[in-house]
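What you see is the complex with one protein chain gone and the rest in place.
Chain nomenclature is as follows: A and B, assigned in order of appearance, with residue numbering initiated at 1 for each chain independently.
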Amino acid sequence: MSEYLISARGLTKKFGDFTAVNGIDFDVSKGESFGLLGPNGAGKSTVMRMIGATSQRNAGDLTILGKDPELNGPQIRAHLGVVPQQDSLDMHLSVSENLYIYGRYFGLPRKFVKGKIEELLTFAQLEEKRDAKVEALSGGMKRRLTIARALVSEPEILMLDEPTTGLDPQARHILWDRLFRLKEQGVTLVITTHFMDEAEQLCDRLIVMDKGSIMAEGSPASLIKDYSTKEVLEVRFGSDRNQEVADKLRAMCERIEELPDRVLMYTEDGEALLEKIYASGLHPKTSLVRRSSLEDVFLRLTGRTLIE
Amino acid sequence: MFIPMAVAIAEARVGKRGERYYSGRVPQLLERGFIAFKSSTWMIVLSGFVEPVLYLLSFGYGIGKLLPTITVGNESIKYAVFIAPALLATSAMNGAIYDSTMNVFFKLNHDRIYHGMLATSMGPLDVALGEIGWALLRGFSYACAFMAVVAPLGLIPSLWGLLAIPAAVLIAFGFASCGMAVTSYMKSFQQLEIINVFLLPMFLFSGSFYPLTVFPEWLQFTVNLLPLTHAINLVRGLCLGHINVGLFGHALYFVIMIVCGLFFTTKRLNALFMK
Partner (left out) sequence: MSIPTVRQGSLQLIDAAKTRSRGALYVAEARIRTMVKWLGIIFAIAIANPVLYLISVGIGLGGLIDKSVGPAGVDGVKYLTFLAPALLAQAAIQGTMDETVFPTIEGFKWNRTFYSMNSTPLSGAQISIGVFLAALFRAFYTVLLYFGVMWAFGALESPRAWLAIPTSIFAGASFGALMQSVAAKLEDENYFFVVLGRFIMMPLFLFSGTFFPLTSMPFFLQWIGWISPLWHATELGRYLTYGHAISPTLMWVHFAVLVTMLVSGLILSARLFTKRLAK
């Protein structure tokens, strides 16, 4: 058995003429928190479904815990806890019934599952809602329930597809906290996201995907170091003037990116750059100095923003 | 090394026939049915039962007054006795169709319940059999309830009529498997309405309310191809005690429906969820 839990080589998936995943390689080690970052349509969810043994590849190799998902689908799925992008909770059942029946779907004995329910309800902070219908839960609660449900079989790998999309900031932080605790317990996490802050918070290592291919791979910090500068200066001159001044600005720093509403300037020292701009006689309407993020990495790699 | 229980259970099925499609989880899916059923209202439970009873009251009393007897072969039987078995067969069909179309469509496209189920170590055939099995359990209990109402009224002349209950389950099985197969190919709610387009003429022309002999030859031939005609003939033959080889033919029709329905349902669910 290889040292990796998940290992992909030349992994390819086509839907008709459209290539969703184009010959990608990656490995995930035990206990690691592995992220797939990219915009919508990059192929992240397709990769997740192939790992989840609910989608078959067209070419390449994929090994999960030493098994081939094409041949051992049920055995591989028994190792996985899956949190899909769209909730798939059973609306006809209550919160605790959802946990119970999901465990039963794995063939687990009644007694074992009943014993798990309390622990999972506590984990998901849903003790008070145990008899509530799923329909009555908030978005954050539903997501926590889905995660708790995925843990009922004590999986080695937890697969999370866009876990916090659509949640408010507070609900996101609660969720991140829960995922951290799981990671501390040694659960391997595979996460897709198009939020760079989420990737920075949760992932030890990530691949940046675009149009079915891997653009870069590494830890959040190393990616920022390799593909961006320390700081970014964001300036706005008003929607009709940004373009006009772009050429002047380009000469003042390492690299600029022109976005429809603002210009990003990449530099090691943002404040110093801003003074230089004023000194040259230009007066931006607003300006902001911030640290580089994965958003900047993505912009550098693809020329596009993550969220469009 | 610690092996999680779920993994041990899944590993135990390695090498079994059809292991990629079927994991022997039908009992678990029926269990889900029971849990969901417990919290549904009594109105829903009652609704499957009232339909044939309402028709029996209406047509039995009303038409029975205008048309007291019907001649079948050379035997003259009361109108209510003639329609009761047909209503049993029709309600078995309607129940199975409802459970396998509307219900399945929502779980498939709206609630995404099957997505959740198939992320576990189950396979698509588990889901198909579990869903159909639940429809059959319901069909069985409604058939029993209907028999319990009509038999004491003297509307089931033959003791063979007891076999009408398993026959109703067979009929429900046939319609449920085909209904689920068709539903799994449907993309929108409007397409689902097409099923109703077939149901009404089938109901009106399959000989529920009068013998098919009133039709011209060509129409009789066409009607004899419809599944509901076979269902009614099977149940009516048993209830009236008209036992002959033809009944096996009717039963065989449903066995074929079951096999085809299950084949296409599994194939389609596999394509939908395992593509």
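The working rule: a contact is a pair of C-beta atoms (placed from the backbone, for glycine too) under 8 Å apart; a residue touches a chain by one contact, two chains touch by 3 or more.
Keep in mind that what you see is a predicted model, and the values were worked out from it rather than measured.
Novice: Considering the entire complex, write down the shown chains that touch the omitted one.
Specialist: Within the full complex, the chain left out of view touches B.
Novice: One chain is left out of this view; which of B:27, B:154 or B:201 touches it in the full complex?
Specialist: The single option touching the absent chain is B:201.
Novice: Looking at B:66, B:148 or B:245, which makes contact with the chain not pictured?
Specialist: Result: among the candidates, B:66 touches the missing chain.
Novice: Can you tell me which of B:54, B:243, B:256 or B:271 touches the chain that was removed from the display?
Specialist: That would be B:54, which touches the missing chain.
Novice: Since one chain isn't shown, list which residues of chain B touch it in the complete complex.
Specialist: For chain B, the residues touching the absent chain are 40-41, 43-44, 47, 50-51, 54-55, 57-59, 61-63, 65-68, 70, 197, 200-201, 204-205, 209-210, 214-215.
Criterion: only the chains that are shown with their structure count from here on.
Novice: Once you find the CA centre of chain A and the CA centre of chain B, what distance in Å lies between them?
Specialist: For chain A versus chain B, the centre distance works out to 45 Å.
Novice: Quick check on the complex: what are the chain A residues that touch chain B?
Specialist: Residues of chain A touching chain B: 52, 54-56, 71-75, 77-80, 82, 84, 86-94, 97, 100-102, 104-109, 112, 149, 153-156.
Novice: Which part of chain B faces chain A closely enough to touch in the complex?
Specialist: Residues 4-7, 9-11, 13-14, 19-20, 23-25, 28-29, 31-32, 35-36, 39-40, 111-113, 115-123, 273-275 of chain B touch chain A in their complex.
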